[in-house]
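Just one protein chain is left out here, and the rest sit where they should.
The chains carry the letters A and B, assigned in the order they are written, with residues numbered from 1 in each.
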Amino acid sequence: MTGVVGTLAAAAIAYAALALAGYAAPNWLVPVATLAFSKGLVALGIVALMRGGLVSFGQGTFYCAGAYAAGMAMRSFGISDATLLVALGAIAGLILGLIIGPLLAGYRGIFFATLTLALSMIVYGILNKTYSLGGSDGLNLHAPSFFGYHPAGSESAGYALFLFTGLVTVIAAALCRVHFDSVRGLLSHAARDNEIRVEYLGASVRWVNGINFVIAAVLGGVGGALSALSLGHIDPDFAFWTTSGEFVFLAILSGYVSVTAVFIAAILVELVRSFSSQYFPNTWQGALGIFLLLIILFLPGGLGSLSLRLRPIRAKPSRAESENLK
Amino acid sequence: MSFRGFAAALVAGAGVLGSFTTSATAQDDNVFKLAFVAFLSGQAAESFGKPAVQGAKTVIDALNAGSLPKPYDKVGFGGLKIDVQLIDEAGGATKQVEELRNAFERDHVDAVLGYVSSGDCLAVAPAAEELKKLLVLFDCGTPRIFEENKFKYVFRTAAHGAMDNIAMARYLVKRGIKVADVGAMNQDYAWGQDSWRDFKGSLAQLEPEAKTKVELWPKFGAGQYGTEISTLLQENPALVYSSLWGGDLQAFVLQAAPRGLMKDRVVVLSASDHVLPPLGNKMPDGVIIGARGSNGQFAEKSPINDWYVAMLAATYPGLIPVQPHYRAAQGLLGLKTAVEKAMAANGGKKPTSDEMAAAMVGIEWDAPPGHIKLALGDGHQAIQSNAAGRSKWDPDAKMVRLVDIEHFAAECVNPPPGIKSADWIAQGFPGAKCD
Partner (left out) sequence: MTRKVDADFPKDHAPDVQRMSAKLAAAILIDGVIDASWLFIVAVGLTLVFGVLNILNFAHGSLFAVGAYAAASAVGWYYGGEVGPPFLGYLLMLGAALAVALILGPLLERGVLRFFYRRDEVVLVLVTYALFLILEDATKLIWGAESYYASEPYALLGNVAFFGLSYVGYDFALIGLAVVTGVLLWFGLNRTVTGKIVLAVIHDRDISRAMGVNVNRVFAFALTLGVFLAALGGAFTAPKISVQPGIGITVILLSFAVVVIGGLGSVEGAAIAALFVGFARAAAIHLVPWAELFIVYLVMALVLAFRPEGLFRRASARKI
């Protein structure tokens, strides 16, 4: 089974598996996985951009926008429904993406990276001094409700949020997979290889990059809103450049071949992080750095490219394919 | 991406998730699991986090040996030995919420005692309340915790920052120090904002002629204050006030003193006693120092204080006790009082969070800084006496001594129940019981 139907079927099965796993898993693991999925969504956005050859070091802007949109909606307007809050996060990301995207359309390479970084730091700086939004202390959020259902007790609230986040994740992942396999999605690869040829052949690189940017922005906003609900606390550090760097790390680690790889990588990294402060507080970041170097050196397509080697027909990816991944 | 590969990867992932079925630690009814949270790394570690841990460890070891004077002579908490786990408060408020959740849900701790930074306190208190687990804040100073929220499971065993600033203003009056204008430098977060608001308000009541000339708000953890110092020098106020603490305060003093900012004017550092040991003779003389309570050199003689000072001297020779040591002890003794009261009510079993939360409301106990009472915040927020003094370097003892000390009773510098600190100050401290 391939194509859109296959993707949707796989998504449904994946969700069922997740729901079961979440039920069986111990209590403390569920919020970790929920947060991992939220962050994975942002990384997925970076993957979408990476396919077009751009690396954004400023996804924190949209992550923060989504989080604060959800936070403000909850505190100022009393909205507690999770779907509404996440939708607001997506809209916040969308609006920002539509404004910023065209401004960044002409930039490539390190200029794109540093400009996105500068933008996220501007948001960080402004939020720190905006006392009505909590300044550097940020805002607290309470547990959300789901279509009127208010979970009682932290265990059921955690599982409900996990199911909700899992659903959003699986839908977003499936949609991304469908987009990546579509004609417009594949154009990103072409634009990455040689923009001039793509323009010559009649397609618009601006459109390709613009759409990728908006996708990344929306995913960033959704991820931010979900993280806000999962953590119960947001602060301007969401827009700090090291937060954006974490998402870039996830994106590089997982590569842009497989969408699933993004979330598996996210869970692994989140698990390591959750144990890190107790057992290895001063070495886990360095270990991640070393791992990143090894991935860039030996597996430039990311962990997801391992799945290419699993294909039954070819023993290993063709030269053209592995060259393409660099 | 083939469907097969996708589904295979997903099932593998779900399997990984599901395989974590053994919980990390088991419950044990003969041990009281306590998580203690303070800065183990970062700018506040040396001056604040490390002393807090030293104080906590000293008291916990003594408790487990049953060697405290009465009424604290029971082993551990009511016979249950204390198993303490340290958590690093560095990394930001959002991370602290995650750590708190892990502590309660993965490590099954019975209570969390901690939090130095007001920003962290504000973030974790709602989380603990949601989890319905006992959280005892032992150090952070922002009054907002119980003035803007109601909690059932959160308590604070130390007085909040309003008392520090009211006491500072009263100290100026008591010592006959009159100033024409004030320059302020505070970290831009809850603690700094609330401290300045309360000092400014108190000074407006007690010395109305003093005007605010300049307010500076560097970021928490900035560590570099060259331009701020230039601004203060250029504006030249007669009094410089700062609620800076930890490494930030150390850096500020080291950068400001050589430039003469602390000469020829009154300098008030509301929470500064903990930087005196690391700074030594680099702290100029005559600076007005607060310790956020009758801590360290301000502590008055009492059996429990004598015991504590002797224990610290024995465990850490040469150590000069400062406020973090004192507040850690005060927090542990308060928690002990609450747990033992709960155990007396439930027949001697290990109490649940609900039982402890119910028992802890409104308790009072004696600790090294004096008598502590949970009088505010519906019986969740402590009040205690306060003191202020001036710095003077003692070259023979090689330490900074506090001289010109004035003490203030708890009901003199803490608001009464039912009124917010800012309002109490603005109304001129109605009902304050000062001698």
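Heads up, the rule we're going with is that a residue touches a chain if its C-beta (ideal position, glycine included) is under 8 Å from a C-beta of that chain, and two chains touch if they have at least 3 such contacts.
Not measured: the values here are computed from a predicted model.
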Q) Quick one: which of A:L41, A:L88, A:A113 or A:A173 touches the chain that's been left out? A) A:A113
Q: Among A:L8, A:L94, A:A191 or A:I252, single out the residue that touches the unshown chain.
A: A:I252
Q: Consider the whole complex, including the chain that is not shown, and state which of A:Y15, A:F37, A:F62 or A:Y124 touches that chain.
A: A:Y124
Q.
Using the document's contact rule, name the residues of subunit A that touch the chain not shown here.
A. 55, 103, 107, 109-111, 113-115, 117-119, 121-122, 124-126, 128-129, 241-242, 245, 248-249, 252, 282-290, 292-293, 296-297, 300, 326
**Q.** Residues of subunit B (touch criterion as defined above) contacting the omitted chain
**A.** 40-43, 45-46, 50, 90, 175-180, 216-217, 219, 221, 223-224, 226-228, 230-231, 233-234, 238-239, 247-248, 250-251, 254-255, 257-261, 264-266, 278, 282, 286, 404
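We adopt the following convention: only the chains that are shown with their structure count from here on.
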(Q) Show me the residue ranges of subunit A that touch subunit B in the complex, using the header's touch definition. (A) 1-2, 6-7, 9-10, 13-14, 17-18, 20-22, 24-29, 31, 33, 35, 128-129, 131, 135-138, 140, 142-143, 154, 157, 177, 181, 231-235, 237-238, 257-261, 263-264, 267, 274, 277-278, 281-282, 307, 310-311
Q | Complex contact set, residues of subunit B against subunit A | A | 1-3, 5-18, 20-24, 40-41, 85, 87-88, 91-95, 97-99, 101-102, 105-106, 118-119, 122-123, 126-127, 130-132, 188-190, 193, 219-220
